[in-house]
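A single protein chain has been omitted; all remaining protein chains appear in their positions.
Letters A, B and C mark the chains as written, and numbering starts fresh at 1 in each.
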Amino acid sequence: MNYTEKQNSIIEDFSMFDDWMEKYELIIDLGKEIELIPTEDKQDDQLIEGCQSRVWLKSNYKNGKMFYYADSDAIITKGIISLLIKVMNGEKPKTIAQEELFFIKKIGLQEHLSPTRANGLLEMVKRMKLDAIKNI
Amino acid sequence: MNYTEKQNSIIEDFSMFDDWMEKYELIIDLGKEIELIPTEDKQDDQLIEGCQSRVWLKSNYKNGKMFYYADSDAIITKGIISLLIKVMNGEKPKTIAQEELFFIKKIGLQEHLSPTRANGLLEMVKRMKLDAIKNI
Amino acid sequence: MMDTPKKNTIIEGIRAQFPILTQKVNGRNLIYFDNAATSQKPKSVIDRISSYYEKENANIHRGVHTLSQEATTSYEQARQKISSYLNARSESEIIFTKGTTDGINLIASSFGELLNPGDEVLISAMEHHSNIVPWQLLETRKKIKLKVIPIHKSGEIDLKEFENLLNKKTKLVSITHISNSLGIINPIDEIIHKSHKVGAKVLIDGAQSIQHEKIDLQELDCDFFVFSGHKVYGPTGIGVLYGKSELLNIMPPYQGGGDMIEKVSFEKTTFNVLPFKFEAGTPNIVGGIALGTAFDFIESLNFEECQVHELELLRYAEEQLRSISGIQIFGNSKNKTSVISFNVGNIHPFDIGTLLDKQGIAVRTGHHCTQPIMDFYQIPGTIRVSFSIYNTKSEIDLFMAALNKSIQILS
Partner (left out) sequence: MMDTPKKNTIIEGIRAQFPILTQKVNGRNLIYFDNAATSQKPKSVIDRISSYYEKENANIHRGVHTLSQEATTSYEQARQKISSYLNARSESEIIFTKGTTDGINLIASSFGELLNPGDEVLISAMEHHSNIVPWQLLETRKKIKLKVIPIHKSGEIDLKEFENLLNKKTKLVSITHISNSLGIINPIDEIIHKSHKVGAKVLIDGAQSIQHEKIDLQELDCDFFVFSGHKVYGPTGIGVLYGKSELLNIMPPYQGGGDMIEKVSFEKTTFNVLPFKFEAGTPNIVGGIALGTAFDFIESLNFEECQVHELELLRYAEEQLRSISGIQIFGNSKNKTSVISFNVGNIHPFDIGTLLDKQGIAVRTGHHCTQPIMDFYQIPGTIRVSFSIYNTKSEIDLFMAALNKSIQILS
């Protein structure tokens, strides 16, 4: 699947629920299942401090492709991160830098990317793209 | 006429006009006719600085009665002052200090005594009363 | 504890005055438990704002035209109303500010100018950032010393340590009346009394108390008292600083500009009398007038009855919350207002807050602008519910159901 297809597939997964709580149950499950970054690896320079929940991010560039590792102390944030990583991992830097990231909004999670400073997600997405740009 | 009667008589004079401009013509005439304080006598300590028009005030206590001399650079202010002096002059300090000064409001000029700092009238009336109190 | 029908009618009557309470959020009826952050506004306050702009709008204090005079009168009447509600000695001691933060900064800057290197300012460990940072900035600027009164594990202020810290060098004690994150009511009578004994002045941060407590400034005898309009049914962008005139008179002006001057020339400028000396520029005219209306609204209530209602909500909610396994409530004291901060097990407060929101319930999560308290308890934040007079027990029941559901999903 390409960048757009991956996003559409997530949108489809979420479209099956019409209740907010069910959508969040899925996000939370995603947050629980995936171990994103080993705790002992969490360095201060990877920390993005939100006003409420914190996010750690580490990027790798290998064989022309980007790979991200991340974590958060809040499980909902973690779930959204795992979605982001699902979409971005293994993509070319150029794709990440240039193509639209639309699924967050489509599944109704855009408030997590709002400038309320509640969590570090908006900042994290920015850094993910910046890290990609560095490798173009 | 006593303090109250003098005020009522002014109110009656003004009740003859129902047009604002006519009332003010009367005030302006009063302001023009009466020379209130000789200009050369105007001392800085008699000056009450309004934000817009200035007022000078001098009080005299003679034979148990109060006498005021005042002036202003604005003629409407001057007219109102002459009304105030008409009412207060020759009264006992106690009367001025204690009895109600109601005619200003009754003839609809209370805005000139509002705390807008536009003119020094409110401050002047306060000083007139204070000067009276000093002589009780 | 049962709601009597009569009381329900009173509360319904109050609720009916708050248009926002009929809003839907995420498809559910809004349950607003974030009153410590900002209160909702009664219709009378909202209407006062519209009618001002639709019929009366003018700049004030210097106009001779009717609109300007009437606007001035309305603004100054609001000041008088607030002055008499708070029982200040004179309305010239009531200064309109932008809010609590603005008021504290005014004092830190202006009263701060009177301080000398080595002078001490005392705050507590439970202060809002707005009552911490201005003093830290002053510390840098004027080389004063900022000292912090510790709190007990319960969240209550350590009065023994307070007395130990108090000394002849203490020039100001700046303390919150009620903690916004813990709900604890500080013994400010005692604090004011003891501070005055060593000659220290006292600033009370009334941001949280103005809505819940009846304030009598002359009885309190504090030297400064500040609060925000938006936390007491009034608009945003307006607040009040009360100060004793003997102090305000010797303090230098904070901001320069229109209205705060007597006379301006390039050689010599003189300043206006109180309260205008501290109100530079066109004030938030509508804010002041509508804040007056907010106090009209308060005076239309039976204040004691409302206090009882809020305390009942507090007890009812605490009781329910304590039944949840793994719950930890921060701030335990006999003297509390209707604010509860808590965490559940290891669940992150942000996660619970998000799920409650999806169920229509507005609570606050995070550090509530009191990071030192969070550091003290070594937690990233708490979930805070805070009630106002228009909240009900049935809202608490719905909140508990939503909370339990959230915990279940997150465990």
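Please note the rule applied: a residue touches a chain if its C-beta (ideal position, glycine included) is under 8 Å from a C-beta of that chain, and two chains touch if they have at least 3 such contacts.
Computed from a predicted structure; not experimentally measured.
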item: Contact set of the excluded chain (shown chains only); value: A, B, C
item: Given B:10, B:30, B:48 or B:76, the one touching the chain that is not displayed; value: B:76
item: Listed residues C:89, C:263 or C:315, member touching the removed chain; value: C:263
item: Hidden-chain contact residue, picked from the options C:183, C:243, C:287 or C:380; value: C:287
item: For subunit B, residues in touch with the removed chain; value: 20-21, 24-25, 28, 51-54, 73-77, 118-119
item: Hidden partner chain, residues of subunit C it touches; value: 19-20, 23, 25-26, 30, 32, 34, 37-38, 40-41, 45-46, 49-50, 53-59, 62-68, 98-102, 104-105, 108-109, 125, 128-130, 132-137, 146, 148, 228, 230, 235-238, 252-261, 263-266, 269, 280-287, 350, 353-354, 356-357, 361-366, 369, 371-372, 375
item: Footprint left on subunit A by the chain that the document does not show; value: 49, 51-52, 111, 114-118
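By definition in this document, only the chains that are shown with their structure count from here on.
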item: Leader among chain pairs (count of C-beta contacts); value: A-C
item: Rounded Å distance, subunit A centre to subunit B centre (Cα mean); value: 77
item: Between subunit B and subunit C, centroid-to-centroid distance (C-alpha), Å; value: 45
